[in-house]
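Missing here: one protein chain of the complex. Every other protein chain is in place.
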Amino acid sequence: MTPLAPASVHLATPGGYLLVLAVTLPVLGVLAMLVVAPRHARQVALVTMAAGLVTAIAIVAELIRTGTALTYVVGGWQPPLGIALRADGLSATMIAMTAMVITATGLFARGLYALGPKAQDGRAPTTFWGLLLATWSALNAVFVGEDLFNLYVALELLTFAAVPLVCLDGRAETVAAALRYLMFALLGSLLYLLGTGLLYGSYGTLDIQMLSRLSEGGPALSVALALMIVGLLAKAALFPLHLWLPPAHAGAPAAASAVLSALVIKAPVFLILRLVLDIAPPHAAILAGQILAVLGASSILFCSVMALRQARLKLMIAYSTVAQIGYLFIVFPLAAGNEAQAPWETIAWTGGALQLVSHAFAKAAMFLAAGVIAEAFGHDRIADLGGFGRVLPISAAAFGLAGLSLMGIPPSGGFIAKCLLLTAAVLNGHPWLAATILAGGLLAAGYVFRVVDRALATPAIALVAQKPIPRRLELVALALALAAMLLGFVPLEPFGFLQLGRSGAMAGVAP
Amino acid sequence: MSLASLGTATLFGLCGAALAGIGLFIVIAHAGLLRRIVGFNILGAGIFLVFGAAARRGAAAGFSGDPVPQAMVITGIVVAFSATALAVALLQRLFDLTGRESLDAPAASDKQQAEP
Partner (left out) sequence: MTMLLDLALVAWLLALAIHVARARDDQGAIIAFIAFGLLLGLGWTRLSAIDVAMTEAAIGGGVTGMLLLRAEARLRQRSSQPQTPKRTTKAAAAIACTVVAAGLALAVLSFPSPAPTLAPAAAAALDSTGLGNPVTAVLLAYRALDTLLEKVVLLLALLGVWSLAPDQLWGGAPELRQTVAPPPFVYLGRILPPFGVLIAVYMCWVGADAPGGTFQAGTVLAAMWLLIMLASLRPAPETRRTTLRLLLVGGPVLFFAVGFLGFAVADGFLSYPEGAAKPIIVGIEAALTVSIALTLGLLVAGPSSRAPAP
C-alpha cells in the first residue's frame, strides 16, 4: 500500500533512556515550580540543574563507552509511525555544552536575584527559573529529535520559553523587542511547519534518518527544504534576518541574554545543519551551502562593523553574536566533503563544532560580565566605563579572555576553530572566505579592545560601584571564559568524538 | 469515489497554498500588530490544509484519511492558539505602556541607558 514502505532504521540502544531524561527532567522542574510556593522555585531549579548536569555527563560517557550513537524509540512505536530520539557525537556535545552554560547561568542568577531589593519570590525571579528550565528541555529536545514534527514542537517550546525572557524587566522597549522576536520566531516556525507538511505529503515519513535514505529530488523536496531553511534562518538571526536580535538580546536581563545568545540561537543552526547534511540531495546541498556561506560572510562583516559602532556594551555583544553565528554558516561549503572524505571527517566540521561551543562559553561569559558591570554602575555606556577594570578586575578579565576566543587569538577555543576554518578555506580554494575569516577576527579585535581599553583607562574621576558585587557572581563569568580558553587545547585535527554515530547513518547517501 | 476524493484533497491543498500566501502577505505588509496576528492565523490555517490534503490523499486501510497528519494538525492548532495568546498579551502590554500598537516607531533603545 505504501509506495515507499521504508524499513525502520532505529534500533534502541541500552543507554537510550538517558535521552528521555535529558528532555523531560527540566520540564518536570517547571511543573513542580508551578505548584510549590514561589520562594522554593530557586531550590527546585538548582536540584533540577544538578540532575540535568549528571544526565548530560552520563550521555557523553555512554557515547564514549559504546563508541556509537544513543537511540531511543519512544513508547516502542517504531518510526515512521512513532518517534525516535537519537544522540550522535555532535548532539552529545551540544547537550553537554547546554548543561554547562545553563548551570553556570543558574548559579549567576541565584546570586544576582539575591542582590535585588525586591522579594526573591516576586514576578521576575520566579518566572525566570521556570523559563530557564523550559529552555533547557526545548534545547535538548532539538538536539536529540529525529522526527521533523517533534522538532517543530520542540522549536515552539523554545520560542515560548525564550520570548518572555526578553521582557522580564517589563520596560516598554523590551516588550517591543520581545514582540518583534516573537513575530520573527513565529514566522520561522510556520515556514518550517509548512515544509514539514510538504515532506509528509511527498514521502509519508518525517523521520530524518528515513528521509536521508529515500530522498530523491523533486519540486516538493526543494520547496520544502527552502521554506524550512529560510524559517530557521529567521530564528537563527542570520543577516539580513537579524534585525530582531540586538534589541532582544541586549534588553533581556543579563542571565537571560547569556542563555539566549549562547544557546537558543544555536538550535535553529543545528537543525539547518541536519537538513542540509542529512536530507538535502547532494547537488541541492552544495547550492544551499554556497548561499548560506554568502549570508554567513555578510553577517560576519556587516555585524562586526555594527558591533564596533555601538555605544552600549550589551548591544555591542549582541551584534557580535550575529557576526559569530556567521562563522557557523561558512562551514557549509568548507565541510562539503568529497569522494575521499565525508563532511564530518573534514577539519571544517571540527572547526565549526568548536566555533559553536567556544562561542557559547565566550558569549555567555561576556553577557554575564556585562551584567555585573551594569549592576555595579547602573549603566552600560562604554564611553563612561573608564577604569572599570580597577573596580571589577575579575569581570574585566572574564570579558578580555572571552574576547580572545571571539577574536581567535591563542590559546582559546575560538583560535582553534578559526584556524581550522581558515586552513579549510585555503585548502579548498575559497580565498574570499579565508579573507572574511581574517577580517572578522580583526574587527572582533577592534570591538573587544574598545572595551578592554576602557577597563584599563585611568579616568579623571575614579569610577565607583554603586553597590557591592559579591565575588561569586564575577567568578561564574570567569569560569565560563576559562572554559572557552581550555577548548584551545583541543588538537588541531578532526576530532573523533564529533564523528561518533555519523558514518554508519549516512552510508546510504554518501557520495 | 477515489477520483472525487482525490479532487477534493488537491482542491483544499491548493486552497491551503493560496491561504498561506495571503497570510504571509498580511504578516509582511500590515504594520498593525493585531492584523499581523490574524495574518499568522490565516497562514497557519493554510499550512494545516496542506497537511489535510496529505491526510485525505492517504486514505487507506478503511480510514477516510491518514490519521497521523490529522493528529499533527490538532497539535498544531493548539500550539498556534498558544502563540496567538502570547502575542496578544505582549501587544496589550506594549499598548498599556506606550499607547502604540505597532513596532514602526523609531527604536529608542540605542540611546536609553541599560538598566540592570
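Note that the chains are named A and B in the order they appear, and that numbering of residues resets to 1 at the start of each chain.
Just so it is clear, a residue touches a chain if its C-beta (ideal position, glycine included) is under 8 Å from a C-beta of that chain, and two chains touch if they have at least 3 such contacts.
In this text the structure is predicted, and so the values were computed from the model without any measurement.
A.B. asks: Would you indicate which residue among A:T71, A:S91, A:T105 or A:S202 is in contact with the undisplayed chain?
C.D. replies: A:S202
A.B. asks: Please identify which residue in A:T13, A:T71 or A:N150 touches the non-displayed chain.
C.D. replies: Touches the omitted chain: A:N150.
A.B. asks: Residue by residue, what part of chain B touches the chain that was omitted?
C.D. replies: 4-26, 28-35, 37-39, 41-42, 45, 48-50, 52-68, 70-75, 77-86, 88-93, 95, 99-102, 104
A.B. asks: Hey, which chain A residues sit against the chain that's not shown?
C.D. replies: Residue positions of chain A that touch the missing chain: 1-4, 12, 17, 20, 24, 27-28, 30-31, 34-35, 38, 72, 74-77, 80-83, 118, 122-124, 127, 130-131, 134, 137, 141, 149-150, 153-154, 156-157, 160-161, 163-164, 167-168, 170, 175, 194, 198, 201-205, 218-220, 223-224, 226-227.
The rule is simple: only the chains that are shown with their structure count from here on.
A.B. asks: Measuring centre to centre with CA averages, how many angstrom lie between chain A and chain B?
C.D. replies: Centres of chain A and chain B (C-alpha means) sit 26 Å apart.
A.B. asks: Which residues of chain B touch chain A in their complex?
C.D. replies: 13, 20, 27, 33, 36, 40, 43-44, 47, 50-51, 53-54, 57-58, 60-61, 66, 68-69, 72, 75-76, 79, 82-83, 86-87, 90-91, 93-94, 97-98, 103, 107-110, 112-116
A.B. asks: Mind listing the chain A positions that touch chain B in their complex?
C.D. replies: 1, 81, 149, 152-153, 156, 159-160, 163-164, 167, 169-173, 175-180, 182-183, 186-187, 189-190, 193-194, 197-198, 200-201, 204, 247, 250-251, 253-254, 310-315, 371, 374-375, 378-381
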